[in-house]
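The structure that follows is given in the form of structure tokens.
As you look at this complex, bear in mind that one protein chain is not there, while each of the others sits in place.
A and B label the chains in the order they appear, each numbered from 1.
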Amino acid sequence: MNHGVEFTSACPIPIRQYPRILLAHGGGGKLMHELLEKMFFAAFGEAPANGRHDAAVLNFPAGRLAFTTDSYVVRPIVFPGGDIGSMAVHGTVNDLAMSGARPLWLSAAFILEEGLSMETLWGVVCSMRDAAARSEVRIVTGDTKVVDKGKGDGLFINTAGIGVIEHSLVIAPGSVKTGDAVLISGDVARHGMAIMSVREGLEFQSRIQSDSAPVSGLVRKLLAAGLELHCLRDLTRGGLASALNEIAETAKQRIVIEENSVPVREDVHAACELLGLDPLQVACEGRFVAFVPAKDADQALSIMRRDESGAGAGRIGAVENGDPPLVVLKSAIGASRILDMPSGEQLPRIC
Amino acid sequence: MCLAIPGKIISVTGDDPLSRMGAVDFGGIQKDVNLAYVPEANVGDYVIVHVGFAISRVDESEANEVFEYLRQMGELPELKEGSP
Partner (left out) sequence: MKYLDEYRDGANAREYARQIARVTTRPWAIMEVCGGQTHAIVKFGIDELLPKSITLIHGPGCPVCVTPLEFIDKAIEIASRPGAIFCSFGDMLRVPGSKTDLLSVKAGGGDVRIVYSPLDAVKIAAQNPTREVVFFAVGFETTAPATAMAAHQAAEQGVKNFSMLVAHVLVPPAMEALLSSPECRVRGFLAAGHVCAVMGCAEYGPIAAKYRVPIVVTGFEPLDILQGVLMCVRQLEEGRAEVENQYARVVRRDGNEHARQLIRRVFEVAPRKWRGIGEIPSSGLRLRSQYEALDAEKRFGLADRDTAESAECLSGLVLQGRIKPAECPAFGKGCTPERPLGAPMVSSEGACAAYYRYRSHEMAADSTP
């Protein structure tokens, strides 16, 4: 199994006598109990008030509840700038933040393949612990299953998250209005190209790291400033193109983007050129677009740029009147074309 | 034809001309490239790379031709206006 970059865990692994996951680790007996106690509970902190039970019982603060879930199947499990675990935590935290919620609690369910290295699992678990701390959330419940060797591709993770919405805005595509400015929180395509750089058959040497990171802190600052946020969307699979197309379709609006204003790092741009990929369609992980009234754009950008997760923020376009709803791109030389939803998996090309 | 991009040779290894390899930098990323077809290219030169092979050395003295040609066109006397 190619897990990409090898883990060198900062914390000593707590389970020594089993170097690999066995079917028994999912069996509900002693081995599973040890795995839960020594690995998961040890990393994710003390149990909620009602002790370790089938469900975590939590005191929910006043406000509307936001709830989301995602599964993570990324290969390789460990990649430059992150791993499946940190990606899972950040991803779910960010989904909550995109509706303007303050993320509170996560669940983490693991499907482990028999034979998965215990060292790798521990590395992922520590990474989740650190990501949760950074995101100011707690992982309060979870599940573990083990499947036969050959049936699981190493490790799959599902995270679900609960957050509280403490304001009265409706942050959703339906709130997007003609004339809104489209802002982006940073440069694109880092995550996808970081993965490509270690993908078998296409590897190249680079310093590109995944941009996987929590953006919830930054969203809280934007809300605290009293800005009228119409819509937020984090960029994941399918990159900027996918996110904008989804919003255009749901909001029934036309979005016009200036290609030259979309920030792309030089080495990411070069990697895309090498493999014949369009950076606007490549996955990101710690980036979001924000739709705000034009009059609030400068203030929003100023807040974003002062935060570490918005340092490279910029204005990339605007919402215009037009039918049918589309995403239009003004190219580097000034002509217009459609920025389409990427179709299927982006395959590198020779021509 | 085909996707080929310019990169700068950073280092060269191999004595056998047909398996001469180079580490080539493309705007900050690097790939090992077969240099068998550009024996005249050395460290510091730019080459055009297609599917892992350098197929040509970039002639840096010609690189400005595109801009020079345009400049010269601009200096030509006014031609009859073209029909749109």
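In the analysis below, a residue touches a chain if its C-beta (ideal position, glycine included) is under 8 Å from a C-beta of that chain, and two chains touch if they have at least 3 such contacts.
None of the values given here were measured: they were computed from a predicted structure.
In the full complex, chain B touches the hidden chain at residues 1-6, 8, 18-19, 26-27, 34, 36-39, 46, 48, 50-53, 55-56, 58-60, 62-63, 65-67, 69-70, 73-74, 79-84. Chain A meets the missing chain through residues 200-202, 260, 266, 269-270, 273, 275-276, 323-324, 326, 328, 331-338, 340, 343-344, 347-351.
Keep in mind that, in the parts below, only the chains that are shown with their structure count from here on.
Put simply, chain B touches chain A in their complex at residues 1-3, 5, 23, 26-31, 50-51.
Interface of chain A with chain B (complex): residues 197, 204-208, 265-267, 269-271, 273-274, 276, 349-351.
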